[in-house]
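Note that this complex is displayed minus one protein chain, with the remaining chains in position.
Chain IDs A, B and C follow the sequence of writing; residue 1 opens each chain.
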Amino acid sequence: MKIDLNSDLGESFGRYTLGCDEKVVPLVTSVNAACGFHAGDPVVMKKTVLLARQAGISVGAHPGFADLQGFGRRNMNLSYEELQACVLYQLGALDAFVKAEGLKLAHVKPHGAMYNMAAKDSKMAEAICSAVQAYDPDLIILAQESGQLYQTAKKMGLRAAAEVFADRAYEEDGTLVARSKPGSMITDPEEALARVLRMIREGKVTAISGKDINVRADSVCVHGDGESALEFIRRIREQCEKENIILAPLREIV
Amino acid sequence: MKIDLNSDLGESFGRYTLGCDEKVVPLVTSVNAACGFHAGDPVVMKKTVLLARQAGISVGAHPGFADLQGFGRRNMNLSYEELQACVLYQLGALDAFVKAEGLKLAHVKPHGAMYNMAAKDSKMAEAICSAVQAYDPDLIILAQESGQLYQTAKKMGLRAAAEVFADRAYEEDGTLVARSKPGSMITDPEEALARVLRMIREGKVTAISGKDINVRADSVCVHGDGESALEFIRRIREQCEKENIILAPLREIV
Amino acid sequence: MKIDLNSDLGESFGRYTLGCDEKVVPLVTSVNAACGFHAGDPVVMKKTVLLARQAGISVGAHPGFADLQGFGRRNMNLSYEELQACVLYQLGALDAFVKAEGLKLAHVKPHGAMYNMAAKDSKMAEAICSAVQAYDPDLIILAQESGQLYQTAKKMGLRAAAEVFADRAYEEDGTLVARSKPGSMITDPEEALARVLRMIREGKVTAISGKDINVRADSVCVHGDGESALEFIRRIREQCEKENIILAPLREIV
Partner (left out) sequence: MKIDLNSDLGESFGRYTLGCDEKVVPLVTSVNAACGFHAGDPVVMKKTVLLARQAGISVGAHPGFADLQGFGRRNMNLSYEELQACVLYQLGALDAFVKAEGLKLAHVKPHGAMYNMAAKDSKMAEAICSAVQAYDPDLIILAQESGQLYQTAKKMGLRAAAEVFADRAYEEDGTLVARSKPGSMITDPEEALARVLRMIREGKVTAISGKDINVRADSVCVHGDGESALEFIRRIREQCEKENIILAPLREIV
């Protein structure tokens, strides 16, 4: 039994620092590196890829909308052609640093609003997948199994990996409960840990309605913003070790 | 005897159109495609590379400063690390579209202020060349032979091609006469044509001082903004054909 | 009987030129000047305001989303606070040039996606109106009478002027027929002219369904991109003169 731990990193920009990437990188198996549109700049991207290489972990692209002020979290309506080209651009830009470090780009996980919109909109999912396919058909799409992005990748013959969230409640259809609703966040670390481990072992989680649902877990999305977040990653690692769940990059899983 | 004709294209952006790329592409052998920093956006880049593929001509990256408002023509002081990362980023971004079209990126020619500053500043030249080397040591640097960028590329073991300008006067040291000085522009098309052909055939041009100087010509930089510019390219092509000078992409020349 | 003619101008940016502002300005009574977010830059804004002063016409702000690549035409989800601050910022920025020319800012008309979204979303309309109110409660909001922006301005006690479109078909509720639908554009200039004059004189227009609807016309939105557009403005002016309809800025109308 294998699981990947992925984290969104490289989100600093110029004079602005975000997250504690140096501390997170040694604890995860996959980095989703921002590509300069919603966060990250060329110097930050270089450093992020270097950190990943030094830790021997896998690097994926984390493309987002060209909206630094909104951190890529504001919905934007791009045409199919614009979205496809915008993803292709970011894949290449990040891959330049990956190639320069002698690594191989492993996966693609859209960021923020692009991720959320593509989960619901199969046309957007297709635009993203077609960019990935045109760039490198070996790349793995990382997304929730229940969403259009994962499903479209599968349909198009791309490799796809399913991610789960430790700190979020689920609807019965496998989507996340909107942050605006009560109970959307799992705030108790012990409960979050228990849920994650069950998702990994059994492929099941209790939805907010109380019903158990199936959920595919190839990777767990973890955060690295602050000490308690780091501590939570350490707890997952510890527990996985105890239960003989092997931490491994996506390439060894899907 | 072979010569390349290169032109800066793909400089439209969003709602804004610049140049008449469709008309220029069939007349040149190499495209320098803007990479989204000083001009160009992902959709424009996609179209530019497609045009080049359809015409069967060679594509190079035309990276510039991140200054859309100044069109990359305003000097900016970047650190070595910033410049290197900024070039690497743009190489990868453009190459994504090149790869997606099944082509291979051929050369790199910095734009505007980056080109001019790197011609005089060997540290900047080194930052640019190191980005090129890290990305793909097969790439050809396109620059004036008299400048630091060409010289540094050669020193670092990179392939370099020398470009000449039909419409500009030269100083005795092979640099261009500043646009602010009288006589800096060769405005008579016949004179420009004669100068270009002599540079190609003899490797010589008459400097503004009246003295003949040596100038290496692997490629002629031509413009495509307007009918008279297009007509000038046609004249060069005609004359080259008459004189058995073969038009060829940089890869076949250096 | 009075009518204002308004046009979106100042949409050039850096090296990129859009429209033929010099030719349009003498033909209209109100300029909607882009404020640097979706189009326009500080130098362009300065020139646009200067043109308006020289022609003795009225200047309004034309704020848009911070999306130069999409020309402010792509829907973006801003929070109430973000939208309010984004409009306030642009009002001040444009007004700096207006003040420097000794003029007084007259009106505000949001651009593109911001205009369209605010017509349907009363919260967005309120955010925009509250920015206008905070900046200068004397400013006139220019929008379609049928939309939320006009209605909200009225409710909040702001001055509002209603604009009509010569080249667009109307739904029965007074909104514009979506461009994607057949018949959305009035392509025959004679028909467009007749419709405009009827809207001015009678406050009526025939909706796409064939039914006559009421439509308030304080101002006609005219385009200036190309000779036929300019010719159309001249025709409106001519016809207005014949029918003793006086061309006047918004301030003299509402």
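In this section, a residue touches a chain if its C-beta (ideal position, glycine included) is under 8 Å from a C-beta of that chain, and two chains touch if they have at least 3 such contacts.
Every value quoted in this text rests on a predicted model; they were computed, and no experiment measured them.
Q: One chain is left out of this view; which of B:R74, B:K123 or B:K181 touches it in the full complex?
A: B:R74
Q: Could you tell me which of C:K99, C:K123, C:R201 or C:R234 touches the chain that is not displayed?
A: Final answer for the missing-chain contact: C:K99.
Q: So which of A:A39, A:L142 or A:I253 would be touching the chain we can't see?
A: A:A39
Q: Which of C:Y16, C:Y115 or C:Y135 sits in contact with the chain that's absent?
A: Considering the complete complex, C:Y135 is the one touching the chain left out.
Q: Of the listed residues C:L88, C:A153 or C:I200, which contacts the missing chain in the full complex?
A: C:L88
Q: When the complex is taken as a whole, what residues of chain C touch the one chain not shown?
A: Counting over the whole complex, chain C touches the hidden chain at residues 36, 41-43, 45-46, 81-82, 85-86, 88-97, 99-100, 134-136.
Q: For chain B, which residues touch the unseen chain?
A: Answer for chain B: residues 66-67, 69-70, 74-78, 82, 113 touch the chain left out.
Q: Against the chain that's been left off, what residues of chain A make contact? List them.
A: So the residues of chain A touching the unseen chain are 11, 13-16, 18, 39, 41, 68-71, 73.
Convention: only the chains that are shown with their structure count from here on.
Q: For the homomeric pair chain A and chain B, should the interface be classed as same or different, according to whether the shared residue numbers exceed half of all numbers used?
A: Both copies, chain A as well as chain B, present the same residues to each other, with over half of the numbers appearing on both sides.
Q: Could you give the separation in Å between the centres of chain A and chain C, each centre being the mean of its C-alpha atoms?
A: 43
Q: Chain A: which residues touch two or more other chains?
A: 82
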